[in-house]
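As you look at this complex, bear in mind that one protein chain is not there, while each of the others sits in place.
Moving on, here comes chain A:
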Amino acid sequence: MRIGDAKQSYEADEAIWTTSTQKLWFGLFLLILLVFPFMADSYLLYLGCLVGIAVISTTGLNILTGFTGLISLGQAGFMGVGAYTVAWLSVNTGLPFPITLVLAGLMAAAVGILVGLPSLRVKGLYLAIATLAAGVFLHFIFAEWESVTGGMGGLSLEPAHLFGLSFQSDFMMYFIIVPLAVLMVLAAANVFRTRIGRAFIAIRDRDISAEILGIDLLRYKLMSFALSSFYAGVAGGLFAYFYRVVTPESFPLSMSIFYLAAVIVGGMGNLLGGILGAAFMTLVPEALKLLTAALTPFYPNAPVFMSPMLEIIFGALIVGFLIFEPHGLAEMWHRIRRFFRLWPFKN
């Protein structure tokens, strides 16, 4: 039983892993991630890659919405910018994927800064509508700027490549997506140990107080938008290499809502929440299908009546979380940790 950690320096207080148990668990988690692709079939590998992309994008949105308090409904648009940047660069220049991914992130960040400009004047729902408008505008550009984006037909691209290796299969893509997801989440965790991250949190908690403390609101809000969009751009770039086709319809408004829901269900302002939320939103609809599979031997027509039911159950699960666990899955995880930490005493 461990009942507390004595922290005797600022460094110890700000450390990502405060105990050796945490380090052990994280090491074990990395080992599982490493072994997973060698054990999983193509279906599980595909879902693993999908979760990896969702984790990157959700972490980006969490930086903006969860940590800075700026609601955005433009995440799909920023992902689209990243995806089209990668697709265009891949088709027209043949650059290797590390460069195209960084450029995708930077391009999305630049667009994010532009979209973030109104954030000094408008907040809450107003900002949500402003970012929604940006998403619609970006969709219009994807559809109409035919010479660059291929119009409604979109762009097809070659597999990601590096040093003569072609990352064509899900197995190979896993080794791009998942390490990048781990690195980007760790990078985000580090951001919140710096002045910049603390400024984001200060703005979220009370922007007027933050300004009085000397935080340049516009600068830090735009920085948050840039960082969040960078993550979305990289996620979009990975999306492009993963599916190898990008069309305007790949990035609908519902995708932005999906990521916002992932942040809320996971736990706003909590990086672990972003990871859990992304996994939940991606995997639960698939897991629910097991119900149908279990019923099909007894009722051959089960898919027909169960499929709409599953959509309802999934919606109800999300609503249930908002009502009964407003701090999201991360809070559930923390409660479980507290239980084991204090066991056998009452939590």
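Just so it is clear, a residue touches a chain if its C-beta (ideal position, glycine included) is under 8 Å from a C-beta of that chain, and two chains touch if they have at least 3 such contacts; residues count from 1.
Here is the rule we go by: contacts and distances are computed from a predicted model.
The chain that is not shown carries the UniProt protein name "Amino acid ABC transporter substrate-binding protein", picked from "Nitrate reductase gamma subunit", "Amino acid ABC transporter substrate-binding protein", "NAD-reducing hydrogenase HoxS subunit beta" or "Paraquat-inducible protein A". Although one chain is not drawn, the whole complex shows that of A:Lys123, A:His161, A:Arg193 or A:Arg244 it is A:Arg244 that touches it. Touching the missing chain, out of A:Gly94, A:Gly124, A:Gly153 or A:Pro326, is residue A:Gly153. One chain of the complex is left out; on chain A, the residues touching it are 41-43, 45-47, 50, 143, 151-154, 156, 159, 168-170, 243-245, 247-250, 285-286, 289, 292, 303-304, 307-308, 310-311.
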